[in-house]
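All protein chains but one are shown at their positions in the complex.
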Amino acid sequence: MSDRPAITLTVNGKDCTVAVDGAETLLETLRDRLSLTGAKRGCNQGVCGACTVMIDGRPMRSCLSLTANCTGSDIVTVEGIAPNGSLGRMQAALEETGAVQCGFCTSGMIVTAEALLRDNPHPSAADVQAGLSGNLCRCSGYRMIVEAVLLAAAGGGESA
Amino acid sequence: MDDAIDPNRSVGRSANRLELREKLTGQAKYIADLSRPNMLHAAILGSPHAHARILGYDTKAAKAVPGVHAVLTGDDFPDGRMGAFVKDEPPIAQGKVRFIGEPVAVVAADDEATARRAAQLIEVEYEELVPVLTPEQGLAEGAPLVHEDLPNYFMVFDAIRYGNVLSETTLSEGDVAKGFAEADIVVEGEYETPAQAHVAIEPCGALAEIDEQGRVTLWSANQSVFRVQANVCESLKLPMPKLRSLTPRIGGGFGNKMEAHVQPLVVQLAIVTRRPVKLILSREEDTETVRVRHPFRIRMRTGARKDGTLVAREIDTILDGGAYGDDSPGVLGYSLLMSRGPYNIPHVKAHGRLVYTNKLRSGAFRGFGNPQVSFAGESQIDEIARRLDMDPIELRLRNAVRGEGPWFLGQKLASNGFVECLETMRAAAHWDERRNSSPTPGKKRGFGVAAAAHISGLLGTGAIVRLLEDGSVVLNTGAVDIGQGSDTILAQICAESLKIPLDRVAVASPDTDGSPYNWGTTASRVTFTTGRSVALAAAEVAKQIKELAADMLECAADDLELRDGGFVGIKGVPEKQLPLFLVSIQAHWRRGGPIVGHHTWVFDRPTVDPKRAVVSGLPFRQIGVYSFAALAVEVEVDAVTGKTEVVKAWQSVDVGRAINPRSVEGQMDGGFAQGLGFALTEEIVFDNGRVVNPTLMDYKVPTAKDVPFHMQTIIVESPEPDGPFGAKGVGEIGLVPVPAAVANAIADATGARLRKLPMTPERVLTEMLPPETDDDAA
Amino acid sequence: MKVEDSFTVAAAPDTVWAFLTDPARLLPCVPGCDAIETIDPTHYRAAVRIALGPIKTRFNVEVEIVAQEKPHRIVSKTRGEEGGKASLLAADNLLRLVPTDGGTEVHYSSEAALTGRLGKFGFGMLKKQAEKLGREFAERVRAALETEPAGAGQA
Partner (left out) sequence: MNLHRPTDLADAIRLLAEMPEARPLAGGASLVAMMNARIVEPAALVSLARVPGLAGITEEQDGALRIGAMTRHRETASDMRLTGGRSILRRAASRIANPVVRNMGTIGGSIALADPAADYPAALVCLDAGIEIAGASGTRRIAAKDFFTGWYETALQPGEMAVAVHLPPAPAGSVGAYRKLARIAGDFAIVSVALMLGAEGDRCTTLRVAVGACGPAPLRLPEFEAKLVGRPLDALDIGALGRALAWIADPVDDVRASAAYRRRVVPRLVTDAYERARRKHEARR
């Protein structure tokens, strides 16, 4: 067994120090060590997108990110999108449109959509479809999720 | 959207999911998110052979790995057998392996990595047997038997079984020979559909914990806590009181989580180790070891008169059941029942055989055999329309089953919005003006329609409605919300029935200890059957409220009414009323005990009218009521490659009554997208029994870019007298017509008639342009 | 997964047969193989190195001759595994020698299945790799037989 160096990263604004093996993924660290289970393991190969979190401001696959390689990084998960008890604009828009079904893809979808809206504040439906094409949803057929992003872009669903 | 919300009206309102906030904030807990103190983690060793005898095990090396607490093989499990229709499946391979990946041993260890490492150290000695890799091989003379004991298995119906044939079903009405003799044209074809993977984004998993009395509590990803209990107890020969089955949130099911997956394995590990044990399948394991949609081979012919009147249809199908029976006999019987389609065809004969093979089991999957036969049937309707130069919607209208039908085999329809579905879809799609715009350059554009009907119903349900001290309600049905929103819909039905605001209804999580029996979240049944139980249980509560209030208000119970906001009052006397909490307190502390309404219900109208139909080997006697749908799609086929893209879709659906219109749309959208995958890209490929594409890298489901944003759903409401507030089911029907509608649109665009799914660029191009015509490339 | 191919050698079927059934002479022709151990005349054991793109691994394989008909055909079974049984290989093989003008046409076919971790790696690529190994083998066999002094193998 190799030694497990302690590394520090910032998760949802808090500094966290964890001792991890080099092969441990950020998804494992978040779920198993930090009890942040919002990011999900749907495929562990980076295809489904349910594990998407923000790393240094960009949505990435936590299942493809090695924790030891995130030393010093700033991580935001779905739990950290909005302060306790409030909703971010994408969450509010999903609430408004009723797009959520089983919810398993929702965390990753929210993180990806937040970044999409930041980079492209006035997306077309086609932009949104392309932007969300790395987050699989098997329940919704995507239409209402795309509508939610468009609604959030239009300033709808703005929330406390 | 209906924004002017009257808080006292719950039915017909697009209420948000009760659990929405926890899903939006990442707090919803699915099976993988649960843990218990001292929990162990499990791993599976799967069979490398499609068919082999197990000669022995050597688990010494695996047991010696530090951190390993148990290594169990088939020898360490009771020899019970489970199965919904045939009890043919052991909890883990015993004596024989019947498909590649079938669990042969399980390990519990301190962590998942250790468990996996140890599993690979287990030695299993096999004697390889000749595998049955296709149904045709299974039907061949002298074929090896997948289940030598088939004749001795317990079956829940009188199946016709022999050799590798687990079930053979024949249904007929009229006289097909006579019908075809009357036909002016006959279309005939052989259709093939592949195994489709469910790909619920949440993989299957389970967590079992045992107490000092030896009673096990089991949480698992499931569609029915009661089917979980039955499967585990049957396969492990465990008395049912020894197992309590619960559910966390479920990340989609689509049929994959209806019957057992890893539950018997973790329960046995918990029993042996006396510790909590959790097992979450990887995506690949889920795809390779749980279940798939049945591959069908369908020979069908349909005859019509020159004026478009359908006169005869004959269907012969072979289903690949895989290694175990699971829900397969039901799929066979149901698919044949649906093979006439929603049309009056006087002479119909449908025959099918379900064959065991040494491959992953086939089982329930949204549509339950209907998408496969509808692909064939609705393609043939389109071909007839083309041959007769008739509009395909006109042809369907001419033959549509109207009014009370009857359906194939004789069941009368109490609600039927089929014609309205066709007509509203035609209007929404601007079908008659569809050629007025021009297609994208380089693309061949086409339009296609298909229709569908699907049942909702089947088997037992119950509901308990209990009035709490403050006049609010807790509703307990045992129906698992798999993400489709049934908790919310049942709460809406309950709130509306009692005229209380929706937020005064709590929904209890299904629990085999305390919930009334519910067969499961399947067969598009929860709104219709469980909703009916909820409405009846709520009516029972209303009755008790009135009886008690009658005493309190000194009037006759018949003179009382429930009033919006949680009141009971004297009809015609607005000022004479009591808030429900006063009635409830009276009940709790003074008289009779808390108000609890309980009702059970099962759909019991017979499917078969023996005066009309001749039937053999059908595994159910009564099935349910019919929802209807009609779908139009616009496709563009790339002239260079044959790749098909659906750019727009319009669908109408008769749901009786939309309890929650947005949830209806959600089901229709989601069903459409899953049907689109089935139509165009999804196929589990087997190579000598091995699943070649178990990863999401290789098995491709549609992304946001592949499903049209322009997707419109029109809700038709033809109230069903048996349904709660007139509602019928909508869970599956959206998927059913998609492959045929796309195939018909491809035929419209290119002249190519695809009879094999998925309709890949390769298959489309091959049909569009025979290879020899090639050199004049684009 | 079925792999089949054929090649022609300028040597008589008897010569080819003798060569192909002699582990010592066969060994250098098998790509990635350092040793063949003869358990008995119908059972052999070998370790083979395999490189599949980013994967580099070793398989321990056993070959069983199920039937043979000198000098026409050999039916054999190959069973192998990676260390720790991460992957299992099973193949049923048929080798046929057909005399031609001045030589022998060697036909080989193998119905192979790979399960476990490598079984999840791109199916098409595996077949290509197997075909490539087959061609390398053929090349080496031909080179060995055609450069050998005539009759050397018949001793």
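Per-chain numbering from 1; labels A, B and C assigned in written order.
The rule we apply is simple: contacts are C-beta pairs under 8 Å (C-beta built on N, C-alpha and C of every residue); 3 or more make two chains touch, one makes a residue touch a chain.
For clarity, every value in this text was computed on a predicted model and none was experimentally measured.
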Q: Please provide the labels of all shown chains that the missing chain touches.
A: A, B, C
Q. Which residue, B:Pro37, B:Pro66 or B:Pro771, contacts the hidden chain when the whole complex is considered?
A. B:Pro771
Q | Full-complex contact with the absent chain, from B:Thr134, B:Thr317 or B:Asn693 | A | B:Asn693
Q) Out of A:Asn12, A:Thr37 or A:Asn135, which touches the unshown chain? A) A:Asn135
Q) Of the residues in chain A, which ones touch the absent chain? A) 2-3, 21-23, 25, 44-46, 49, 52, 58-61, 63-66, 68-69, 71, 112, 116, 130-131, 133-135
Q: Mind listing the chain C residues that contact the chain we can't see here?
A: 52-55, 86, 117-118, 120-125, 127-129, 132
Q. List the chain B residues touching the unshown chain?
A. 284, 442, 640-641, 643, 681, 683, 685, 692-693, 695, 697-706, 760-762, 765-766, 771, 774-775, 777-778
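One rule holds in what follows: only the chains that are shown with their structure count from here on.
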Q.
Between B-C and A-B, which chain pair is linked by the larger number of C-beta contacts?
A. A-B
Q) What is the distance, in whole Å, between the centres of chain A and chain C, each centre taken as the mean of its C-alpha atoms? A) 50
Q: Averaged over CA atoms, how far is the centre of chain B from the centre of chain C? Could you give it in whole Å?
A: 48
Q: Could you tell me the distance, in whole angstrom, between the mean C-alpha positions of chain A and chain B?
A: 30
Q) What positions in chain C touch 2 or more of the other chains? A) none
(Q) For chain A, give me the residues that contact two or more of the other chains. (A) none
Q) Which part of chain A faces chain B closely enough to touch in the complex? A) 31, 36-45, 47-48, 50, 77-79, 81-82, 87, 91, 94-95, 98-107, 110, 125-126, 128-146
Q. Within the complex, which stretch of chain C touches chain B?
A. 1, 84-86, 88, 90, 111, 113, 115-116, 119-120, 122-123
Q | Residues of chain B that touch chain C when the two form their complex | A | 48-49, 100, 117, 120-121, 284, 685, 687-690, 692-695, 698
